[in-house]
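Missing here is one protein chain; the remaining ones are kept as they sit in the complex.
For subunit A:
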Amino acid sequence: MTALAPLRGRRPFRLAAPPVSGVLRPRLVALCAALVAAVFLLFCWGVTLGDYPIGFTDVVKALTGAGDPGTVLVVRELRLPRALVGLLVGIAFGISGALYQTMTRNPLASPDMIGLTEGAGTAVVAGIVLGWDGGLGTQGLGLLGALVTALLVYALAWKGGATGYRIILVGIGVSWMCTSATDYLVARGERFEAQAALGWLVGNLNGRTWDQVTQLAVAMAVLVPLALGMGRRLRILQLGDDVAAGLGTPVQPVRLALLLLGVGLIAFGTAAAGPVAFVALAAPQIAQRMAGTAWPPLAASGLTGALVVLGSDLIAREAIPGTELPVGIVTGVIGAPVLLWLLIRANRAGSGG
């Protein structure tokens, strides 16, 4: 047997006792570690901000439950929900984007481009404006909206198998239909409801509650491990349906599972914070570039999503003194150039987007 020279960026490991083996990518591991540290920093930084400034070390102390009881109370009750929703929504959007982009083999097919966030938005706004949610609550409505939109896109794009390109074209159309429906609802809604809907629609972390944190956290405790477990299947699917099937992947069931996981993540995230723009599109692409892999790595995409949302929220609160912008406006400003760059690159590569 010929010995293979050790390869850059791949470090195989093989344990003796449990027969566990795999390939570690040092750059990816280092990236994830750096992202965790950076996310933690931004998280704590966000908690220091408010009417009553708290120092960084006091925040870290309060998070562990130590320190001045007054500070602990402010941190726990008033500031943690906002920071936690930002963290969780970022992770949910990042992973959801990575699932869709890999599954369709197209970076533009992220849930916020093909109408899933818009669909969830329409359902939630309908609930707010019409004042009736059928007993589903915001979470349930968001999930229903995203699910219906996903199935609609998939059904319309289906022609003996749904290709990435068709999903994008159909998705953009469906996305605009949802946006129009939302606009109509806001326009005919009562002033107060319309105002509430608009505030939510931009993507907002202001005034989050523990209820929202808990619902989102429970959903993600189920969905995130499942999504991470699909990573291997996802990378095989990236080779195309025929190759994946030849390598023993049940293509349609796997695709359906990925579709539902992505819908769940995007819907619960949207229900908690509104459709925060561009995070699902940009985070996986940024993570992939930083990791130097040929696919958006799931965990790193989630962490990058959290970094983008928490960082944007900081900018949103600090950029203009005395004014607080919704986080979605900042992610939009950051995300739009990423979208342009993807479009230009896709065009140059001749892959048709």
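Assume a contact is a pair of C-beta atoms (placed from the backbone, for glycine too) under 8 Å apart; a residue touches a chain by one contact, two chains touch by 3 or more; residues count from 1.
Going forward, contacts and distances are computed from a predicted model.
According to its UniProt record, the chain left out of view corresponds to "Iron complex transport system ATP-binding protein" among "Short-subunit dehydrogenase", "Cell division protein FtsL", "Iron complex transport system ATP-binding protein" or "Heme exporter protein C".
From the options A:T138, A:S175, A:N204 or A:T249, the residue with contact to the unseen chain in the full assembly is A:T249. Interface with the hidden chain, as seen from subunit A, comprises residues 1-5, 7-10, 12-14, 16, 18-23, 105, 160, 229, 232, 235-236, 238-240, 242-243, 245-250, 293-295, 349.
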